[in-house]
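Below is one structure. I have some questions about it.
With one protein chain held back, the other chains of the complex are shown just where they sit.
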Amino acid sequence: MARRKFATLKSFLNYIGVEGDRTIFTWVSASEGDRWAQVIKGATEKIKALGPANKMVKTIG
Amino acid sequence: MQNPYIPYPVVVDKIITEVDTKDIKTFRFKFVNPEDEQKYAYIPGQFGELSIYGKGESPIGIASSPTQKGYVEFTVQKAGVVTSALHEMEEGTLMGLRGPLGNSWPLEFLEGKNIVIVGGGFAFTTLRSLINYMIYGDNRKRFGNITVIYGARNPGLLLYKDELIEWQKRDDLNINVTVDKGDATWKGKEGFVPAVCKEVAPSKENAVAVICGPPVMIRFTLPVFFELGFSKENIITSLEMRMKCGIGKCGRCNVGSKYVCKDGPVFSLAELDKLTPEY
Amino acid sequence: MHDLITAHKNSQKRVKPEDRKKKVIGVVARGCTTRSLIIHLQERQYERDEVCIIGVPCDGYVDGKGLKVKIGGADIVEGSIDGGQIKMKTSDGDKTVALKDVLADSCLTCRFNNPIISDIMIGSPAPAMNPDAEYNDVKEFEAKTMEERWAYFTKEMEKCMRCNACRQACPSCYCPTCFVEQSQPQWVGIGEDKSDTQVFQFMRLYHMVGRCVDCGSCVSVCPMGVDLRKFLKKIDKDCWEMFGNRAGSGMEDMPPLGKYDEHHDKQDFIYNP
Partner (left out) sequence: MEKRLIKKDTLAGIAKKMAGDMMVWAPVKKEDNVLFETIGKDGEPFFAYLNSKNAPKNVFFPHTETLMKFTRTPKGMAFSSEANKANQSVLFGVRPCDAHSFALLDKLFDQEKYQDAYYVAKRQNTTVIAMACVKPPYASCFCTSVDGEPVGSEGADILLTDIGGDYLAEFITSKGEKLAQYFGDAKADAAADAKKAEIAAKAKEAIQSRIPAHEVKPILDVNFDNPFWNTIHGKCLACGTCTYMCPTCHCFDISDEVKGADGIRLRSWDSCMFPLFTKETSGHNPRPSQKERWRQRAMHKFKYYVDNFNAIACVGCGRCVMSCPVNIDIRKVVEDISKL
């Protein structure tokens, strides 16, 4: 199921040296507006703390 | 020397929706740099690579005739990545055009002969180019009788409807338009192209047949022309293959040792007989 | 292994469902081959009664590239195996190497060198290899720093020239159109751009969760010697440690990504603000 995919993805990313925390997995119901806002806020903070992604990022030219 | 991989910048000048299903449109391009039009001197039967930013290129037969100055036209069916993007475009958009590529309809060979043009469906585009070239001004005198047999599945799928009407008005052209199945307003012929060819029964005397259409049409039309006595040297067709470079380098469109992009797309049946049947 | 799926697909092509006939294909299978067969069966590529499995125990196979390194890069002209020794005529004279020294890595720590399922068995069971050591490499790699791991991944992927040999040889890679080749949308560039190669390899590796049977095919076919097993074995380890699953180890298992265990699956990857 999706959750198992995420669990392994996170672990595999870490293993190859990419911060697994760049992926975030949680449950939010369509009715949980507040929680949704919280999740996005928290996620943004987490990603910001990690800084810009520079691994597996494509540059053109 | 011109780098053959770099397109000429062109602007989409006019878009004409050709068919009821709206998935075939004619795009008229104008060159951004007027001098490029000289460099893009083409002959009916050649093709160009339409080039769209970020999408890639698509090889398409040139639908206009070199006698139509000031622009080039391509009639394109929406199919893959590039053609879909093209169909999204608006007039005024900048894009690229590479070519002209390939050989062409063999004009010198056709000169002085009676010409039978057989086209089916969407493959009529480079034939239209040829017809418009042959009937332009004094060019008409260089060719004998011109018989055109053109078929589509239904009236709505006929390309260049206005032009067909204009052509029919001329007395130096024998135009036969047919549809597999007509509708309430259709007053023309009904029937498949091979059957109409049989009915029209063009004479083989000093005649060349130029045939372009879907494989199934070609398969059933050829026997008709053999029966009428046309030799393989006098039946000309145009091949399609997946292409990338268009200049005989990238290695995918060869049929035997010939590259369809460079040595073709136009071959006589006699020439095709010498090639491998890998198309 | 691909031929098996292709053969079945071709036999069903342009056939109405009711006219489909079972086509039985015989497969001579080692332990890892039977694991692949199980994966195919689990993934419904063909039915169990469409393959007749002739099981053979396996003592491991020779890692050709390793062998070549072992004899100093010389060109092997002729060779034979005799009593645990490989005797070769090479461009650099006659050489002898102990068989156990040049077995493929995946064979040395193989847990399943005897067929798991079969219809007919040939030979007597093969002696156990050294499965206890199977994750040693992974554990060692896990202990490195993030940057060291990334540096290694980058270095290995730089060798890749996108010839697709790993994918073509992999028994679990059988998609009719690989994501790499899809053009609408295009997921990954086709060139040699570093990130494209990394993404291609990462995605292919990641598609092996619960599906890599450690047959070693990808490693043995890679012309450039990319250390793919270092990454595949991690996937295998995670799958075992997280879900108690070893790919293709039993007919009764469901693919691990197709289920969920409420009581044992860890929750620590879930984000709770």
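Note that the chains are named A, B and C in the order they appear, and that numbering of residues resets to 1 at the start of each chain.
One rule holds for everything that comes next: a contact is a pair of C-beta atoms (placed from the backbone, for glycine too) under 8 Å apart; a residue touches a chain by one contact, two chains touch by 3 or more.
Computed from a prediction, not measured in an experiment: that's the story for all the values here.
Chemist: Using the touch definition given at the top, which of the shown chains does the missing chain touch?
Modeler: A, B, C
Chemist: I'm checking contacts with the chain that's been left out. Which of C:52, C:69, C:98 or C:251 qualifies?
Modeler: C:69
Chemist: For chain B, which residues lie in contact with the unshown chain of the complex?
Modeler: Residues 1, 3-7, 9, 11-12, 52-57, 79-80, 83, 89, 92-96, 240-242, 244-245, 247-257, 262, 276-279 of chain B touch the chain absent from view.
Chemist: May I ask you to list the residues on chain C that touch the chain which is not drawn?
Modeler: Within chain C, the residues touching the omitted chain are 2, 65, 68-69, 73, 75-77, 91, 159, 161-165, 167-169, 177, 181, 186, 189-193, 220-221, 223-225.
Chemist: Identify the residues of chain A touching the omitted chain, counting contacts across the whole complex.
Modeler: So the residues of chain A touching the unseen chain are 58-61.
Here is the rule we use: only the chains that are shown with their structure count from here on.
Chemist: Roughly how far is chain A from chain C, going centre to centre by Cα mean, in whole Å?
Modeler: Comparing mean C-alpha positions, chain C is 29 Å from chain A.
Chemist: In angstrom, rounded to a whole number, how far apart do the mean CA points of chain A and chain B lie?
Modeler: 52
Chemist: Tell me, which residues of chain C touch at least two other chains?
Modeler: Chain C, residues with two or more chain partners: not present.
Chemist: So in the complex, the part of chain A that touches chain C is made up of which residues?
Modeler: 1, 3-12, 14-19, 24-27, 35, 38-39, 41-43, 55-59
Chemist: Of all residues in chain C, which touch chain A in the complex?
Modeler: So the residues of chain C in touch with chain A come to 141-142, 146-153, 189, 193, 195-196, 198-199, 202, 205-206, 209, 231, 234-235, 238-239, 242-243, 256-260, 265-266, 269-273.
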